[in-house]
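What follows is a set of notes on a single structure, which appears directly below.
Every protein chain but one is kept in place in this view of the complex.
Let's look at subunit A:
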Amino acid sequence: MEELAAKGKIRRPSDGKEVSSVAFIECLDEKTEHPWLFSSAVGCLVALKQAQYLRKSNPDGRAYLFYDNMRAPGQYEKFYQTMQDDPGVFLSKGTPESVSNGGAGLDLIVKDTLLGERVRLNVDLVVLSTGMVPMTQDSAIVNLQYRQGPFLPVNPYGFNDSHFICFPYETQRTGIYTAGCVRQPMDFASCEMDATGAALKAIQCVELVSQGKAVHPRAGDESFPDIFITRCTQCKRCTEECPFGAYDEKPDGTPMPNPTRCRRCAICMGSCPERIISFRDHSVDMIGSMVKAINVPDEYSEKPRVVVFICENDALPAVDMAGINRLQYSPFVRFIPLRCLGNINMVWIADALSKGIDGIMLIGCKYGDDYQCHFVKGSELAAYRMGKISETLQRLALESERIRVHQLAIDEYMTIPKLVDDFMETLAQFDPNPYKGF
């Protein structure tokens, strides 16, 4: 359509007849099983713009737009209103039923319209708006030498994945920043703005790397994962679980870290069953010592003890906010912040329970398609690991309800007292942890 309009008067490609009526069919992807769900963020605007081409080149031109949802984000609402005011632009919700050859033009039948009935139209041209497909769909563009493959990881909608709220430009491949329609469908102006944001992020990246520091979100971190490789059992959990593909494998299966890809989330530290991955300032031992240092009141004092492993990115600030707002919750809980809930190592759970701590809570970010985890899947991995904890609990002869995993968004701080108190109530149904005092 753009090509036709660029030639001045819009003429039909088949026979060169000058076009005086066009039907635009929008939101096709929502009517079919097509996966490109977000086309209309731009598609409706493009159709409106092309309707304007027609109206400007032909004062008697009629443009019909049939849509499911007319979307004109932000300031484009004004453009939509302008086009709506044009007497030659006809807007209606509607589902196209059939298009057939109707003499001079095409017979289009649309059902479920705002007119309350099926509409039959004879138009010169029918324009179908298809969804937007990112360039990276078929070609990797950057041929990445990652063990996960040459493509950038994508979200369920086929666009390059990134943290949709906090850092949209950071891909899961450190040093690569995406902008524009590779990331999500958007118009030119938004692409430009997006590209500016991504360029600024790239500058920060170059600067931090030159100083040997981690990039966002742990910008400035100078530590690296340190692997005591002689004890490695080649289980490959670290290479599998690293969200950023920082570990390659040597032929014998031992991990080969790529420090420049690392974001210092320490998910590998939690994944390692041999507990041989640690950081200079964050290790299995350090957290273990924190757990061991917790004072556990004896079973006769009727004071339970609960330890909460909590993500320092969103959940810990939420607890802060609960404090600022003076929300009251059980005094028997002790918080241990982690870089990411994905740090959680099974040994800490075992340590805590065998020390007599009555319950353990894990609070991390939301996961799933619209994940909020700053390291993509840390909280999901933690939940997964806790699903497998029953073996440890059985060995200790303890109830599985003593461990609970929660997802918490930063703005849900008001629910913290309820989360904690509910857990305390559950624990009150059990006897105290029999390992107290050992």
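Quick note on the criterion: contacts are C-beta pairs under 8 Å (C-beta built on N, C-alpha and C of every residue); 3 or more make two chains touch, one makes a residue touch a chain; residues count from 1.
Keep this in mind: contacts and distances are computed from a predicted model.
Undergrad: From the list "Phosphoribosylformylglycinamidine synthase subunit PurS", "4Fe-4S ferredoxin-type domain-containing protein", "Glutamyl-tRNA(Gln) amidotransferase subunit A" or "Spermidine putrescine ABC transporter permease", give the UniProt name belonging to the chain omitted from this structure.
TA: The chain we cannot see is recorded in UniProt as "4Fe-4S ferredoxin-type domain-containing protein".
Undergrad: Just name the one of A:73, A:88 or A:297 that touches the chain not displayed here.
TA: Residue touching the chain left out of view: A:88.
Undergrad: Looking at the full complex, which residue from A:8, A:74, A:116 or A:331 touches the chain that isn't shown here?
TA: Reading the full complex, the residue touching the unseen chain is A:116.
Undergrad: So which bits of subunit A touch the chain we can't see?
TA: Where subunit A meets the chain not shown: residues 60, 62, 81, 84-88, 90-92, 109, 111-112, 114-122.
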